[in-house]
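As you look at this complex, bear in mind that one protein chain is not there, while each of the others sits in place.
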Amino acid sequence: MGMTMAEKIIAAAAGVASVKPGDIHTVELDRLMSNDGTTHLTIDMYNKLKNPRIADVNKLVWIVDHNVPCDSVKTAASHKKMRDFAKEHGIQFYEGEGVCHQVMMERHVTSGELIFGADSHTCAYGAVGAFGTGVGCTDYLYAMVTGKSWLLVPETLKFNLTGKLNDGVYARDFILSIIGMIGANGANYMAMEFGGEGLKTLNMSDRICICNLCVEAGAKTALMEVDEITLDYLKAHGREPKHSFKSDEDAVFAKVYDIDLSTIKPIVAKPHFVDSVADAKECAGTKIDEAFLGSCNNGRIEDLRVGAAIIRGKKVHPLVRFLVVPASAEVYRQALAEGIIDTFMEAGAIVMNPNCSVCWGSCQGVIGEGETLISTGTRNFKGRAGHKDSFVYLASAATVTASAVKGEIATADMV
Amino acid sequence: MDKFTGKIWVLGDDIDTDIIIPTEYLALKTVQDMAPYAFSPLRPELAGQIKEGDMIVAGKNFGCGSSREQAPEIIKALGIKCVIAKSFARIFFRNSINNGLLLIENDRLRDNVNEGDEITVTINESIEHHGNQYPITSLPQNLVDIINAGGLVKAMRKLNGLD
Partner (left out) sequence: MGSTIIEKIIRNNIGKEVHSGDIVTVNVDRVMIHDIFIPFVASKFEEMGFTRIWDADKAVLIYDHLVPASQVDDTRHFCIGNAFVEKYGMKNIHRADGICHQLMTEAGYVKPGDIVFGTDSHTTTYGCVGAFSSGIGYTEMASILGTGTLWIRVPETIRVNITGKLPENVMAKDIILKLIGDLGADGATYEALEFAGDTVENMTVASRMSMSNMAIEAGAKCALFTPDEKTAAYCGISLTDKEKDLVGDADARYCRVMEYRAEDFVPVMACPSNVDNVKPVSELTGKEIDQVFIGSCTNGRLEDLMAAAEVLKGKHVAPFVKLIVTPASRKIYREAAANGTMAVLAEAGAIITHPSCGLCCGRTGGILTDGETVIATNNRNFLGRMGTSRVNIYLASPRSAAACAIAGKIVSP
């Protein structure tokens, strides 16, 4: 019987010929990412171990991205703990370089790898055909000490894509539509795999955006077939694929969906669930206080270009705080060189240094009581962006930017 | 003549406004919310120990730094009757007068007292400590007017015919 991409990666990592959904295997991990959200807790647990050791320090990547620059004495202490530990053990360490998943994509991840990240959006790495999955700090610690972990082989939901997104419709609209369709737990414990001719029309930025958000449908991981676009991306970043797996013709999927990309429309996810989706036009006119263009989901150069094209020559609405936050230092430098940073600055936006910002919600950019945010971030849970009584809408870079200009939810054709 | 006795808390030179109330707490809604954090960088326990009617005796340049008026308001909210220092910073001085917090300049008292001592203040006259008298100079008339009005807000209310 054939295997899916997820099964093939697990089989390779477990050193066995084949696996099937429901099996539990001990796997060798290729990489272990952790950020300042939880690393201090991992360190505390590590220091309590009897004979603490790191199996392979070269597999560890630690990234400070949630509170950059540091905004409280509490986070300052946890950053210092992380920095000191990384320094002492020679762990690859980034601070201020950008959102962890974007930094990982730019500098580390390659096709066919199995990666644990102490962050739920680690599934983003499927964009290059790597099995990335989010874990808690206990799982992370075990993997850090042993180099291994156990994994339940997931079933796979397959999405066959055909057609092409229409102008003014983005990968973000596509994945929100999918989550709306299958629900916030529609892919619990499962892998979501994307393939088909339609995939060829999506660039790497689109693919990262799609895989990144799959956890919002409950997915364990997201995977995309490795193709020319993947190989070009890896080559441009100086890397080779580890494996270029494709699901076999006779692989067994839990369910197969055929999606015509041309049917997708601009979508927003309404408060307070990611699967509470609606046609963006239906929400038009909803007053906003803040707009956020950024995050590991939509803070790449392609997203900033979309926003800049909409806002060029216009102004941010005077009563709206429009946060523009490049996903990485590399993105920032590129945007600076292209004049995009200046376009946003001229329009009156608040351009922040690369960091998680209000997507993380416990840092600079928080919203207050009764306020409404429209965001390209990953989540719109109640209280996610600040005050417990506030409202978050999720949308594409285009819809967010148009809304920032209008002062209320609007699509790009409305400004 | 107004006269009162109380226990003193003794502080050093250059007690700045960030020590009196760190910026971190400045956006709390009320002065009462901020008061527990008074003096926290220097002596985190102090705000909880101060009792109504206590006084502060400090060195030179008390209240230097920012214009934050929460500084005198919080000291007043803690129940401090007056601050006696070798000298006061300018903005803090104005802010205190405007809020009716009594400030007394005296360059000798600080070096002759211990924390917990009792002193007696006779307004516009002298401070008494362990039988020693420390004379007080009186304030310019325009400041006395503001204090007599009960602070600047009350003075302005009077101006606007409200009280």
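What to note about this one:
Going in written order, the chains are labelled A and B, and every chain counts its residues from 1.
FYI, contacts are C-beta pairs under 8 Å (C-beta built on N, C-alpha and C of every residue); 3 or more make two chains touch, one makes a residue touch a chain.
All figures in this text were calculated on a predicted structure; none of them were measured in a lab.
Residue B:I91 is the one among B:A35, B:A58, B:I91 or B:I104 that touches the chain missing from this view. In the complete assembly, the contact with the undisplayed chain comes from A:S72, out of A:S72, A:T138 or A:S262. Listed by residue number, the positions of subunit A touching the unshown chain are 68-73, 75-77, 79-80, 83, 86-87, 93, 95-96, 289, 318-319, 321, 323, 329, 332-333, 336-337, 341-342, 345-346, 348, 350-353, 363-369, 371, 386-387. Subunit B residues in contact with the hidden partner, per the touch definition given at the top, are 14, 16-19, 22-24, 26-29, 40-42, 60-61, 64-69, 87, 89-91, 94-95, 98-99, 140, 142, 151-153, 156-157, 159-162.
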